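Below is a structure I'd like to ask you about.
Apart from one protein chain that is not included, each protein chain of the complex appears where it belongs.
Which chain is which? They are A, B and C, in the order written, and residues in each are numbered from 1.
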Amino acid sequence: MNREEIEEIISRNHKKINSGEVADYIPELKNMDPTILGVTIASINRDSFTIGDCDQRFTIQSISKVIALIVALKDCGFDKVFSKVGMEASGDPFNSIIKLETLQPNKPFNPMINAGAIAITSLIKGQNGEASFHRIIQLLQTITGSRHIELNEAVYQSEKETGNRNRSLAYFMKSTGILEGDPEEALDLYFKICSINVTCSDLAKIGLWLSNGGQHPHSKEQIIEPEIAKIVLTIMMTSGMYNASGEFAVQVGFPAKSGVSGGIMAVVPGKMGIGVISPPIDKKGNSVIGVHVLEDISKQFQLHQFHV
Amino acid sequence: MNREEIEEIISRNHKKINSGEVADYIPELKNMDPTILGVTIASINRDSFTIGDCDQRFTIQSISKVIALIVALKDCGFDKVFSKVGMEASGDPFNSIIKLETLQPNKPFNPMINAGAIAITSLIKGQNGEASFHRIIQLLQTITGSRHIELNEAVYQSEKETGNRNRSLAYFMKSTGILEGDPEEALDLYFKICSINVTCSDLAKIGLWLSNGGQHPHSKEQIIEPEIAKIVLTIMMTSGMYNASGEFAVQVGFPAKSGVSGGIMAVVPGKMGIGVISPPIDKKGNSVIGVHVLEDISKQFQLHQFHV
Amino acid sequence: MNREEIEEIISRNHKKINSGEVADYIPELKNMDPTILGVTIASINRDSFTIGDCDQRFTIQSISKVIALIVALKDCGFDKVFSKVGMEASGDPFNSIIKLETLQPNKPFNPMINAGAIAITSLIKGQNGEASFHRIIQLLQTITGSRHIELNEAVYQSEKETGNRNRSLAYFMKSTGILEGDPEEALDLYFKICSINVTCSDLAKIGLWLSNGGQHPHSKEQIIEPEIAKIVLTIMMTSGMYNASGEFAVQVGFPAKSGVSGGIMAVVPGKMGIGVISPPIDKKGNSVIGVHVLEDISKQFQLHQFHV
Partner (left out) sequence: MNREEIEEIISRNHKKINSGEVADYIPELKNMDPTILGVTIASINRDSFTIGDCDQRFTIQSISKVIALIVALKDCGFDKVFSKVGMEASGDPFNSIIKLETLQPNKPFNPMINAGAIAITSLIKGQNGEASFHRIIQLLQTITGSRHIELNEAVYQSEKETGNRNRSLAYFMKSTGILEGDPEEALDLYFKICSINVTCSDLAKIGLWLSNGGQHPHSKEQIIEPEIAKIVLTIMMTSGMYNASGEFAVQVGFPAKSGVSGGIMAVVPGKMGIGVISPPIDKKGNSVIGVHVLEDISKQFQLHQFHV
């Protein structure tokens, strides 16, 4: 794998930029420049590339669900976390409330849908919401070494103001006992975590760290147990790409998590992390160019987990 | 990995036999001896074990969905197959009809649920149903070398008589245009394929063949393209264990497909196929002992795909 | 109420003919002349009008659900009938299968939706399907005195060939035990009853008979018990106009049942029966002009049941 090969893949997929639309549910996202395009590959063997707009900051959005799950598993352990949320792909849209009503036990299907992520967020420890949030910022800064990882206040305020569907999910879970504590506190932390600014290089570094079993690739610090990395990668593989997770697993074949700002964090276990940013998203919420670039990288370098 | 280690795992899990119940929706399954227990491991390096009741025949049931998908992909190609069925895990029970009504396009979520498998079955080529069925028997005999792989007539008749839920699914798909051709013909072939007699050693050999990218490990014949094996393994990983597929992926971490007769066919890519038979199944339809044995094998020999 | 008033109401609503579309799910319905328009009012006091195309025959379609319910209640009694079907309005489309899966007990919501009507049809007595069907024809001929009430063979064949959604409902109910006997037999009788030719004058006479508690208004024969008429009128009031039953009850305020051929049979208890035919139907399946004419008649002559 060399820089030219990746550049060739990017330029081949560049024209697909018009197949998607920039997310518009909050003004701050709507104002993103659709032509931003960045890909960072961070390999275990330090053989890394940054191509395009890799310094461009954007909010992490749903990719934060991976971070919330990691911290909740660290704080509360496997059994507590999975008493509040399942491990199954749901087949329903990310903000669906139906299964909370129809299924027994009515816990959210998995931590990658909004309901599940809100339930998980309520498990993150901290003296108060501010402290909990600070712990997450610190973790991300430790993994990436990036000082610019911080709250995007405008996006946070906007999420908070328009987050009624998430509020509905939270109060539903409060009524069924899945959510302990104050729903507004869980929501506030959830909105904040979604509003963290990152770059695609940061995403690549987080992916690299997960591909390395949770051990920092340079400092060698084992930040989380390998077991947690394994769980998180599996859930990314089955549920990380919204309602297209199954198709992505077939076509690309390694764990990834996307967000509506157009970012994707992908992990090739034992090998590399990949960060992509390209704001136009498809109807399921995934970056159009991001998905195609990852598919081409997977095929060209035979990275599909079930390639033999 | 040696025989003693596997035997130790089996005996450790043996007491869980009482946590499950033998399937009872047709009399022929209900009459299965709950104490049957067999595990076969077939490795790429020919280092294989058969432990317990590995000559015991039982009907393949839903494990046949993998075979139907393979043959349909071979016969019609990726695009045609996935115009009739999706690739997403559904979160609904295997025989659910709801999503056929509520979702647009209303194709079944994936080929591992009944609706999807019936749609797939209708794509299998043959001059008539008998010829199509014969092709499948021949394929299985080629892969396994087993002459005893044939129709269990009593189970087939019973499936046919009691298969009204599947008939409902088929006519629904006929009404929406997903199912082409005669629903009764597709159902007849579906019931037959579910009623094929196999042993857990056969399952291990099928798994081994898939772990080897569809190339026969001994004859070296490339029976299907590696691309088909890759697709099938991915769908087994995300949807092979009914509504517990996500949990199995987290806990065990390699592709598998189960059936209500208590069989499981598992695949460790590039390494081995594993066949298990133990009739008592849990509420989701998976062999209780089978799942525990595979989990312990995965942990003891670090076979989880996302173990680093 | 005089002829001129009704004629004025009809001509006032005539222009709405273009707001609807003739049903097209089977060719025989699609070929109906959209300009057919007939209204018959048959009063207890013999003060009756026929205006427009009142000799035009059309198939009774879902209005037959009322007849099937009457005969089933006569044959099997209240308790048996309502062990197979509920009395609640469903809020789902007439051909929906969802609630059969999600609710316990999974009997159809009411006898006015397809699933419920198929279940009810299976309760109609007769040595065989032909005999059961003949009983229904005879009942309708007795009520109306019309010899032309008979099977429309072309529509019946067409219903039978294209009735896969109904077949799906029937086999689903067979799988849950709601439907006893052979689903194909119940479906055959169901398709036949839907394919009976009537005129809007026939519908008015059936409505008149129900408005008179099931006693023939001229011969004074008490053809069914008044209790059955009462039950049937109530269910027509709550569930007779598909998904617009509640709105029709508010706006018009007396029991009615519509069919996709554009016919409506309405009943003003103790006063009159009204039959309407105008093929263009709205998205919920009700004759556009039919609904408006009935609403205007209700308002002009203060026939709303809750008018005080």
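What to note about this one:
We take it that a contact is a pair of C-beta atoms (placed from the backbone, for glycine too) under 8 Å apart; a residue touches a chain by one contact, two chains touch by 3 or more.
Fair warning: this is a prediction, and the values are worked out from it, not measured in the lab.
Among A:129, A:183, A:262 or A:285, only A:183 touches the chain left out of the display. Checked against the full complex, the candidates C:51, C:233 or C:293 give a single residue touching the omitted chain, namely C:233. Check B:11, B:35, B:83 or B:102 against the missing chain and you find that the one touching it is B:102. Contact residues of chain A toward the unshown chain are 96-98, 100-102, 164-165, 167-172, 174-175, 183. The chain not shown here touches chain C at positions 86-92, 99, 109-110, 211-213, 226, 229-231, 233-235, 237-239, 243-247, 249-250, 253, 255, 269-270, 304-308.
Note that only the chains that are shown with their structure count from here on.
Work out the mean CA point of chain A and of chain B, and you get 32 Å between them.
Taking each chain's centre as the mean of its C-alpha atoms, chain A lies 54 Å from chain C.
Between chain B and chain C the centroid-to-centroid distance comes to 47 Å (mean Cα coordinates, whole Å). Counting partner chains per residue, chain C shows two or more touched chains at residues 102.
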